[in-house]
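A protein chain is absent from this complex, but the other protein chains hold their places.
Coming up: chain A.
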Amino acid sequence: MTIKRWRPFWSYRIEETEQWLAEMAHDGLQLSHIQRFSRLFQFEKVASIETIYQIQYGKSAQLAKTLQNNGWHEVVRAKHWLIVKNNHPSISLFPSRDGVLRRISFHEDKWSRFAIISAWILFIIFMPFCLMLFMLDFEDLAPIWWMIPISIIILAVSNIRLSFFLKRQLKALEKKYFNTSIDQVQATGKVFRKKKNNWVYFPKMLDKWLMEMVAQGNRLVKVNGDFFIFEDGQNEKVSYVCEMRKRVEPSYFDMHKEAGWQLKHKTTQRFGSFFIWAKQYKEGETIPTLGHDITEERKQTFGTYLKQSASLLFLIVLNLTNLLLRIKEYKFGGDIGDKTVLGILAIVVLLSVSILINVSYKYFYKERKLYS
């Protein structure tokens, strides 16, 4: 006998779905097929059995030989999805969660962008819609005039809710299966802080500075935005590596941590994620590095510099055009409001130009030299 069950959002509710499949097996319903687009799960009525299910995802998702020898076997394959099960009472090896997490992370990234757009739409449509309701005689309006805004509002709210839901799912999986947390250090001595502006754009300069600081006995405790908190008087040899990554795989953190690196800081900004890693070494040993390709690293840093300078340049052109147009129309002896706007615009343009010059100088004359 075949039974079908509908399960929306199952690909985001991975652990819940696995648990549900196990409960179905306990009730004598064995999974036999999945209809991906309709979200329908097909079951066959069999004898009740205690089974553990696990869902895998990936273009090349396959069951390792060792896992097969451990009792895992394929139940359903649907495009990039692979559902496996194991009937053994004690299981010591489990399929990887990387593919599933990678997929949720990718979707979360995209949906969070939709959520931002949706929030803007809500702001633009919701406010005039509310005003319209109060100001106009509602009975005179054709249904289309209130149905369209309401549909858009429902869609926008759904987008925002889905984005938050994905964020929660992602955090829960990361917390349970991947060690992505910052390795906290308890300071016992005197602590002090130093400010380092725009440090994310100059990773090699930051490495050099942190290693100079530790050579002077100042160990990095933590980073709060642009502030670096150090502990005084810690005499140790530490290698620091700051790196920028557009996207990291779930195994990124485990790989470095297993090799003895400590995650000191992580931050996600407009142009990617930035990490600071630290590893102790002994006198006479080679300074440890993460071992990335230097050409690739330089390319990544240059990409970040280009994006940052392009956005600064856009800001300068925009404000400068505005300023020049206002100067052209300015009449001497005009009111104080005009003068204030002109002054603010001039300050913004000057500040942006000075930041652009400073960033370009640091990048071309200091940062790039450290890659040779």
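The rule is simple: a contact is a pair of C-beta atoms (placed from the backbone, for glycine too) under 8 Å apart; a residue touches a chain by one contact, two chains touch by 3 or more; residues count from 1.
By our rule, contacts and distances are computed from a predicted model.
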item: Missing subunit (named according to UniProt) among the choices "Putative transcriptional regulator", "Phenylalanine--tRNA ligase alpha subunit", "ABC transporter permease" or "Glycosyltransferase family 2 protein"; value: "Putative transcriptional regulator"
item: Selected from A:Pro8, A:Pro143 or A:Gly291 as touching the chain missing from the view; value: A:Gly291
item: Omitted-chain contact residue, chosen from A:Arg97, A:Lys204 or A:Arg219; value: A:Arg97
item: Sole contact to the chain not displayed, among A:Trp261, A:Phe274, A:Tyr305 or A:Tyr363; value: A:Trp261
item: Those residues of chain A which, in the complete complex, touch the missing chain; value: 58-60, 62-67, 92-98, 177, 243, 249, 251-252, 254-256, 258-259, 261, 286, 288-293
